[in-house]
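Right, I'll just put the structure down here and ask away after.
Shown here: the complex without one of its protein chains, the others still in place.
The block that comes next holds chain A.
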Amino acid sequence: MRLADEFFLIAWDTAGQGKPVLHPQGAALGLAGALLGELILGERLTVQGAGLLVLNRVPVEDPLARDVLAQIVAAPEHTDVRTWLAYLAQDAAEGVGARLQDAGLVQRVESRVLFRTRVRYEATEFAKGAWPSLRLTMLLSEHQPMSLPDMLLAALVDAAGLLDHVLFEPEQRAPAREYLTTLTAALPPALRGLAGHVSAAVGSAVMTYRT
């Protein structure tokens, strides 16, 4: 499963209400970070300091990721990671939700309540929808060795403010957080930088009452 898909399934309560468990701005910025993360893992982009650099313009296979890369390539005047996080966050939920629906993992359900359209994402199979979160819980609480995408996923989940939701048992939290700190320190600078920018963007949203 792709990084942003896993982030989506962790951040949305697809087995219940179909809404994000995280405040909307945190969920959106986390997803945007995961979309950029997919392209960094695919060696198309990198993060240097505050900047997002294109390493390789060759399109990727996944349509959503290809679209994201194409937009970044087409706008070379925008080089700030934060600009791209803010921009991608606007449509990230729709985009990743559609990708999950295409993969048959979730069902997008629209309902109209008064004058507002509410969008819910319901898991087609409970186990598949709940698996990414459960897997991350086990990896972190059992201090298991993790792949690079999993380490980035964990770092992004933390950056978005979602870690306490994944570590649902309070006594797991302190040791798992400590383990995550060592993992994050071992991440390549581009991925660590990406997680740092997501965390800073979510923090800014808190400071400016945008959560």
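Here is the rule we use: a residue touches a chain if its C-beta (ideal position, glycine included) is under 8 Å from a C-beta of that chain, and two chains touch if they have at least 3 such contacts; residues count from 1.
Note that contacts and distances are computed from a predicted model.
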item: Chain left out of the displayed complex - its UniProt protein name, from "Sugar ABC transporter ATP-binding protein", "APC family permease", "Tetratricopeptide repeat protein" or "Thiolase family protein"; value: "APC family permease"
item: Options A:71, A:111 or A:144, residue touching the unrepresented chain; value: A:71
item: Residue of A:18, A:95 or A:129 in touch with the missing chain, whole complex considered; value: A:95
item: In chain A, positions touching the absent partner; value: 21-23, 25-26, 47, 49-51, 64, 67-68, 71, 74-75, 77-83, 86-87, 90-91, 94-95, 159, 161-162, 164-165, 184, 189, 192-193, 195-197, 199-200, 202-211
